[in-house]
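Every protein chain of the complex appears in place save one, which is left out.
Chain lettering (A, B and C) follows the sequence in which the chains are written, and residue indices restart at 1 in each chain.
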Amino acid sequence: MQSQFEAVRARSLALAAPLSAEDQCIQSMPDASPTKWHLAHTTWFFEALLLAPHAGGYALFDRHWHYLFNSYYEALGPRHPRPQRGLLSRPTLEEVHAWRAHVDAAVCRLLADADAQVLAAISPVLTLGLHHEQQHQELMLTDILHAFSCNPLLPACAPSAEPALRVAASAPALDWLAHAGGQVEVGHAGQGFAFDNEGPRHAVLLQPFAIADRLVNCAEYAQFIADGGYQRPELWLSEGWAAVQTQGWRHPAYWLAPDDPRLALHGIGGASGWHVFGLDGLRPMRPERPVMQLSFYEAAAYAEWAGARLPTEFEWEAASADARFCERDDQAWQWTRSAYGPYPGFRPLPGLAAEYNGKFMVGQMVLRGGSLATPAGHSRPSYRNFFPPAARWQFSGLRLAKDL
Amino acid sequence: MQSQFEAVRARSLALAAPLSAEDQCIQSMPDASPTKWHLAHTTWFFEALLLAPHAGGYALFDRHWHYLFNSYYEALGPRHPRPQRGLLSRPTLEEVHAWRAHVDAAVCRLLADADAQVLAAISPVLTLGLHHEQQHQELMLTDILHAFSCNPLLPACAPSAEPALRVAASAPALDWLAHAGGQVEVGHAGQGFAFDNEGPRHAVLLQPFAIADRLVNCAEYAQFIADGGYQRPELWLSEGWAAVQTQGWRHPAYWLAPDDPRLALHGIGGASGWHVFGLDGLRPMRPERPVMQLSFYEAAAYAEWAGARLPTEFEWEAASADARFCERDDQAWQWTRSAYGPYPGFRPLPGLAAEYNGKFMVGQMVLRGGSLATPAGHSRPSYRNFFPPAARWQFSGLRLAKDL
Amino acid sequence: MQSQFEAVRARSLALAAPLSAEDQCIQSMPDASPTKWHLAHTTWFFEALLLAPHAGGYALFDRHWHYLFNSYYEALGPRHPRPQRGLLSRPTLEEVHAWRAHVDAAVCRLLADADAQVLAAISPVLTLGLHHEQQHQELMLTDILHAFSCNPLLPACAPSAEPALRVAASAPALDWLAHAGGQVEVGHAGQGFAFDNEGPRHAVLLQPFAIADRLVNCAEYAQFIADGGYQRPELWLSEGWAAVQTQGWRHPAYWLAPDDPRLALHGIGGASGWHVFGLDGLRPMRPERPVMQLSFYEAAAYAEWAGARLPTEFEWEAASADARFCERDDQAWQWTRSAYGPYPGFRPLPGLAAEYNGKFMVGQMVLRGGSLATPAGHSRPSYRNFFPPAARWQFSGLRLAKDL
Partner (left out) sequence: MQSQFEAVRARSLALAAPLSAEDQCIQSMPDASPTKWHLAHTTWFFEALLLAPHAGGYALFDRHWHYLFNSYYEALGPRHPRPQRGLLSRPTLEEVHAWRAHVDAAVCRLLADADAQVLAAISPVLTLGLHHEQQHQELMLTDILHAFSCNPLLPACAPSAEPALRVAASAPALDWLAHAGGQVEVGHAGQGFAFDNEGPRHAVLLQPFAIADRLVNCAEYAQFIADGGYQRPELWLSEGWAAVQTQGWRHPAYWLAPDDPRLALHGIGGASGWHVFGLDGLRPMRPERPVMQLSFYEAAAYAEWAGARLPTEFEWEAASADARFCERDDQAWQWTRSAYGPYPGFRPLPGLAAEYNGKFMVGQMVLRGGSLATPAGHSRPSYRNFFPPAARWQFSGLRLAKDL
């Protein structure tokens, strides 16, 4: 358990390593957090939920920081306002690193000293903390990418680090995988860790449907744009159309149109087509890559335009077992047509972690799968990611479905 | 069919009759519309969707008004901005009345002249128009009540017109109705009119549950308030708690606390307890009445406090056939835990009415039942009303459920 | 004094007479008030400042209305929020008329019964009330014109009532009136009524300057537009340029460009040039008319473009005595370069009227002159009107000045 702990904790630092202290301090919108804040908050989680209740005699490293790095746990007291996380030049990055080391040592000591009974008591919290930190690893990449997208210099977050992608050089034709519907079991089956929102496992009834074997790619999405996708209200949900108009959406969040003035700033001529800003910086659009940084509204409008629809989260889960189901969790999260809500019989985690998931079960849509920014092994077929339908700074794309 | 048409149209005018021309012009928030606008818009609906396409040679009464009184139909061209409906002192109420008479005569003429084939073609639109107008009849009451709630004089909308209520003078004890769960059919069964969003009828799987035989009443809700319901974040969804804090919610929208300065303005002393503003004006809170003008967030927080939960829309529909299920559709709409989305295989209405329901299927929660402001016979067990979770100016209350 | 009182009070009603009760209820923005509110507020002024303190035994007509129709007098207690004046369908227009009659009768009775000593006590307040009502007469026209400008039907406020204008059919060439500068006296000289902000009269030093003998007219302003006036930042004050960009200003507030869709709605072809919406409705732009409904920012940008500047309020006052100084107070208020502040030794009025002027002496610019909507005889050379620099719904234009 200790080696797993050390590996997860080390990976957070490795992800931040290419970034300067300045980079790690900035916050580009209220929904995003600075890298340093993520590093501190994941540390706070272990201190507040593991060490403080379970490590006898543990003294808080700095009690001010409990105020600064609590994210949203009402039961743990008041906290620094979310939109002001980018103002925390103090504590410095160095101090946060020292805190991480201090807490890591204390956790390792706790583990080393624990007998079987103590281990049984602390291991659910420790495990939760590790999965929590993995979620924040994806958020670190998601958020710094947004921050850098606001800088006209469009720097690369991870110049050489983008994972090798398994997609073919030319986009394969999309195949439809048929499913007969009927009664299927959904939710976590009980082996290994899962978040509370993945259970209880239960049966649902599905109608016959088909689902695409891969994600919608950039070439296809560019056709949607070229066909007036962002000018045709009949393709859009009402809230989505309002967003298109008030926000001036014309393409995915990190696409640069050929006439974008930032291209000229980078010495790229107007005839050079779409460009996309990603973890490796500004690149010509690669047609075969899954389209990303889409809101739910855009995903739904694309599906409507394509004569299809988004899958429900249960269709997705049932179909994902098919061996031909590609790009399951290594490219982009996949918006579903399902609003995020509790499963029948859902109960939140006991104790301080009760606020982890349940209190967000309104106003959000479920995404399934995983992305190129998701730590390997973190996701599962029953995994339920969720975001408000207008959010478009995540690694979020779509997979089509249709009735049979 | 003509008599039904005339009856529905006459009822709209009857509802507006106690209101002055000034009353009928005001708009108290972007989500609400003036009474006059409702009278005009329902007329526009018949002119644009029935007369213009089907009544040969029909000339528009005034082509400007098509711009002014289109609500949200993108396919029918641009329209007056919703937040500015209250600025339309012209056309005058008198002119709108003349328009109604003109359109009514044309519709009756169309009906009188129609042969069987024409009748078959127009009757779906006519029927839709009547149900549409009934929906606006409830909105007329909903919206003018909000407008009057913003006037410190707190005038009564309908001094003597509140329907006789069937509730007992003292609140009966709440009984739980058990349901065994299993596979049930939901959605409109196919007899008589239903909106597109009520179908296709399909099977769903339910877990065993129990549901309350009546709505939560004011006395019970006052206990929730007295127990600190609006001060305890652990009872609330995260978005709901944010609304409580930013909006300063302390009680349902139209309740007046004993220290409300408007009570003093009306000569009511501070020791006289809760008051409630309703269609019949300002009255002492009646404990046995269902609580109303609640947001989804408040309904969900109350249920949490009560150790229960909200029903899903399918639990509600399945249980509502029970003869002991009281206050089904004559007191207050009932928030469910279900987000508003399409049923499997849902297709919007063909033609211009396609925008009626489907494009709102994100970001809203389903309410079931009906209210004291719903026209008699308008609702059905499969009827799906929907509002954003923060909306609280409607006749919306709650009924509890729990797992078995 | 009674006949003057009756004449002023009657004129308010006469101005409102062409408007329906609905028209008189609407409020198109927080800065504007409904006609009915103006009728009520001017009545409140006499009741609160004259009758209540001075008419022994006078009982308030309705004590709620003191809350509703106080404009901004903190010393007289809390009041209805300004942005919600348009929600006051109650009291009805009829009730406000009854209130006016009741108060008028009481004032006349007070005057009739007053001995010389009482008359001396009340006549300053009565006089102030009459000038106050005249100010609101202009605001009534100003505000209803704005409200009607928001209605796509663009109705006329006063179909036949626009005062005969003294301007020539063709715009006369502009002449510059030279002034030698030096020490001049400014402020009210002490004869007749003046507001507190017009004194104390005092000496100021002026540099030699020249001022235009007439206002800038529409033909000239159209040249400014045609010359890119709204696209050239170097002509604008920084705040003004920000307003141009965030508000999308392209011309004066009530001008309609040839491609304005509202012209098509009125059956006017695109080749027909600029149109202007005014008290008499929608009309082709009349080149010789003074341009109006300008913000200070636009006035200053025009002056910069014309190689001139705006006059200071003292230059204006000193020059206005020149017999060749045309369009002094009968066309449009004239923005000056002077910020609105207190004169040396300024003291507010004693008693409740202390809040009349002084507390607004920051953040506003002075306009001098008078407009076609100003009651005859209301203005004076020392009169100081004032508005925030971004306001552009008033009858405000400009007169050029330059250094010599």
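Here is the rule we use: a residue touches a chain if its C-beta (ideal position, glycine included) is under 8 Å from a C-beta of that chain, and two chains touch if they have at least 3 such contacts.
Because the structure is predicted, anything quoted here is derived from the model rather than measured.
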* Structure fact -> Neighbours of the unshown chain, displayed set only, are A, C
* Structure fact -> Which of C:110, C:204 or C:308 touches the missing chain? It is C:204
* **Selected from A:105, A:150 or A:180 as touching the chain missing from the view** => A:150
* For chain A, enumerate the residues touching the unshown chain of the complex. => 20-26, 28, 36, 64, 67-68, 80, 84, 86-93, 147-148, 150-153, 155, 261, 265
* Footprint left on chain C by the chain that the document does not show -> 72, 74-75, 183, 202-207, 233-234, 236-241, 296-297, 300, 337-339, 341-342, 344-345, 354-355, 359-363, 365, 389, 403
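By our rule, only the chains that are shown with their structure count from here on.
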* Asked: In graph terms, nodes being chains and edges touches, is this line, ring, star, complete or other?
  -> line
* To do: Return the distance between the CA-based centres of chain B and chain C, expressed in whole Å.
  => 44
* Gap in Å, rounded to a whole number, between the CA centres of chain B and chain A -> 37
* To do: Averaged over CA atoms, how far is the centre of chain A from the centre of chain C? Could you give it in whole Å?
  => 57
* By residue number and range, which residues of chain C touch two or more other chains? -> none
